[in-house]
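Now for chain A:
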Amino acid sequence: MSAHAVAVKAASKVFNQGKSNEVHALDEIDLTVEDGEFITLIGPSGCGKSTLLRLIAALTEPTGGEVEVKGKSAEQARLDQDYGMAFQRAGLFDWRTVSKNIELPLELMGWSRGDRVRRAGEMLELVKLPEFGGHHPSELSGGMQQRVAIARSLAFSPSLLLMDEPFGALDEMTREHMQDELLRIWSETHTTVVFVTHSIPEAAYLSSRVVVMSPRPGRIATIVDVDLGDRSDDTREDPAFFEKVTEVREALRAVESA
Partner candidate 1 sequence: MLQRVTRQVVVFAVFVVLMGFAYSGYKAFGQSIDDKQHDWWAVGSVLPRTDDLNMPPILDILAEFNVIQGGTDKVLGRLLFEESLFTLREAALGFAVGTVVGMGIAMALARSKPLERGLLPYVVASQTIPLIAIAPIVVIWGRKNVDFMPWEWQDWMSVSIIATFLTFFPVAVNGLRGLQSPRPENLELMESYAASWNQTLWRLRLPASVPYLFAALKIAATASIVGAIVGEISAGVGGGLGRRIFLEAQRYTTGPERLYASVIGSAILGIFVFLVITGVERLVLGHQGREAVT
Partner candidate 2 sequence: GDDDDDGAAAGDDAADDTGDDEPAELTEVALQLQWVPQSQFAGYFAAVELGFYEDVGLDVTVIEGGVDIVPATVLDSGGADFAISWVPRGLVPREEGLNITNIAQVFQRSGTLQVSFADSGINSVDDLEGKNVGNWGFGNEFELFAGLVSAGLDPTGDVTLVQQDFNMTALINGDIDAAQAMIYNEYAQLLETINPDTGELFQPEDLTIIDWNDVGTAMLNDAIWADADRLEDDADYRATAVAFVEASLKGWAHCRDNPQECTDIVVGVGTPFGGPAHQAWMMNEVNALIWPSPGGVGVMDDALYAQTVDIATSQGILASAPDDGAFRTDIAEEAVANLEAQGIDVTGTGFTKGVVEIAEGGE
């Protein structure tokens, strides 16, 4: 009986097995994520980051090995709604107001109306958009939409947050701002985060550990431990930070040239 937030054990994933277009997306992945950790997956395009995240979310099944989330099977965790999820595109529903978007998972979990409204209010406070509850997503900027998406993924207080390039579509300044917001929320809510990104500085800035993956078939190449203490604006200009950036880059280079 493990207390790991996530335990991926020798998990493999082959798409279109046996067909001419077979893809070996993941090969014997072993990874454990501790409670409260912030873990980042980075690697070249197509190396299987999203696939690994989706295995953890039980949105797809491993073709080998197994995935445990909070000590139970990933599928059970999905059914128990143990995690929240956010994607590159905010993926808000245009036809729902911001509040209603945040209430969506709560509705599906059968919360009462009053509870839902109250929680949506709290979440909007958390992401600093209290006055936008009644707006439709199209009235919000990209960064604000992404914040709503995060609020939605946190609304039912999952202890695990899975994020697939959530800031990929934002411009650099907005992105840095969102990173700080996410770290603040993370430290306030003590959530475990598994975060996929393409950006080396983002990975280095956010995580406690950076998992560097190699492609074809997707494997874990290196894990870079990061310990930059409390992040602030200064961290981004800190030589220690640049060092970690370089370390991750080197690891990626090695993966690419292999």
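Here is the rule we use: contacts are C-beta pairs under 8 Å (C-beta built on N, C-alpha and C of every residue); 3 or more make two chains touch, one makes a residue touch a chain; residues count from 1.
On how the list was made: all candidates are chains of the complex that A comes from, given by their letters.
Bear in mind that the values here come from a model prediction, so they are computed numbers and not experimental data.
A.B. asks: For chain A, choose the touching candidate in this complex from 1 or 2.
C.D. replies: The touching one is 1.
A.B. asks: Please name which positions on chain A make contact with candidate 1 in the complex.
C.D. replies: Going through chain A, the ones touching candidate 1 are 54, 57, 59, 78-81, 83-85, 87-89, 91, 93-96, 104-105, 107-109, 136-139, 162, 164.
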